[in-house]
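Rest of the complex left out; these chains stay put.
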Amino acid sequence: MSLSDEVMTELRKDYIYNLMVKGEREDGRAFDQYREITIDTNVIERAEGSARVQLGDTLLVVGVKIQPGAPFPDTPDQGVIITNLELIPLASPVFEAGPPREDAIELARVVDRGVRESGAIDLSKLCITPGEKVWMVFIDVHVLDDGGNIMDAAALGAIASLLTAKVPAKRFNIGEEDMDVPMRDVPVSITAVDIGGTIMLDPSLDEESIAGTKLTVTSNQEGAISAMQKSGVHPLTTEQISYIVDIAIDKAKEIREKFLVI
Amino acid sequence: MNRPEKLIEGDIRLDGRRPDELRPIKIKVGALNRADGSCYLELGGNKVMAAVYGPREVHPRHMAKSTSAVVRYRYSMASFSVEERKRPGPDRRSIEVSKVSREALEPVIFEEYFPRSAIDIFVEVLQADAGTRTAGINAASIALADAGIPMKSLVSSCAVGKVDDTLVLDLNKDEDNYGQADMPVAMTPDGNITLLQMDGHLTRDEFREALEMAKGACTTIYELQRAALVEKYSSQMEGGDVIE
């Protein structure tokens, strides 16, 4: 980063901070308001399920591939979920080529836990031959444009892809007909940041860069928490966490009903 | 799918095209916010996104050149872009495609304007249907222009192949799998060849004819590339969605 870049960044941070003090955000949103969301499904023909998610300036594509494979030894009668997310250098000047780093790995694992721990997929229905062959569900998140809050966009894309994905039983001669992925819940992840003591949902790129900490709360249809992840070096108080949990569950419901009706 | 009995019947190919017909091309210039330049391009069933960053600092430093920019090209296929899931990360094929694609574009870039700098080109294949490298070069060429990189001209790219003993333009997946030859070409508007690969079986005469067909197709593609750029920069339209 050149010196002028650094100066720009500092000015930008001050600007956002000063807005916050006045109760405002750079794009005019309320603190608990999400940017515009667009979800298009079945955008990749080669994938068994796919979704293109635009969340403000953030753009990503999620592709779900499903194929037979061996179960894990400790769950011989359950399908397998494998989630990958790469922060490829096409999507941001700060992303680098090479194997995923800790940020990408954390994002992938939180998306994965959101799907897995909510029991969104009935994995027992993805067993083909117990102990030998099960369906493996690969969720690949391809970030194309980092405009902030990749986390929530990725989680939205994952669940939207799964809701429309087909298990390709025919192609693998494992059944007469392709079936839907056996879904039984629709978890939604909501991410908040703390900027100078103020909690904001769905951080933009600039907000994310000045926030010391993010908290992601994934909740399910009945309003229970399936997964949480604090990320970043600033501590949070019990009160802040409680507050975020409350609005996250409400906001998840709102988004679920608006975008993820099956 | 098994090999169809005929790939071309009465001058009409399986997908309804004539031998010298390209697949439909869709171009969106400036599809991304973060990149300095970008282009989303569909060529038949291919969906590719190209992004350009630069001129910018070179990391790692020792790769910098003292008298010109270093141009880098990373061609990559999404794991869900093909029928059988592809393992993430570069493989030998993508490393070779990246090399020849970079060499297809370098001749038109004024690299000497930007010593000690990097110009990074990234091409992501989101959906593959034969012809991803040519689609990628076409998109990357536009993304370079969109990024404001000084260029002598655009580069346009297209493959010619042979199926059922007939030369055809722009092979689709089945034609690629079951055809007799595939020859990707890239060129400048004044006819300089910047990429040429071939595999399969072509006689000398077939080769000459194929090269002429490629030239014609590249001219067509060049016009589409130019039009897309003109449209973007004249009207500053608010374009449709990417990956529809």
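Points to keep in mind about this one:
The chains carry the letters A and B, assigned in the order they are written, with residues numbered from 1 in each.
Following the convention adopted for this analysis, a contact is a pair of C-beta atoms (placed from the backbone, for glycine too) under 8 Å apart; a residue touches a chain by one contact, two chains touch by 3 or more.
Worth saying up front: this structure is predicted, and the values here are computed from it rather than measured.
The full set of protein chains in the file adds up to the formula A x3, B x3.
Please note the rule applied: only the chains that are shown with their structure count from here on.
Distance between chain A and chain B, defined via averaged C-alpha coordinates, is recorded as 31 Å. In the complex of the two chains, the chain A residues touching chain B come out as 2, 38, 40, 43-47, 50, 52, 54, 57, 59, 61, 63-65, 67, 84, 86, 88-93, 96-97, 99, 138, 140, 142, 144-147.
Taken together, the chain B residues at the contact with chain A in this complex read 32-35, 45, 47, 49, 51, 53, 56-57, 59, 74, 76, 78-85, 88-89, 120, 122-124, 126-128, 241-244.
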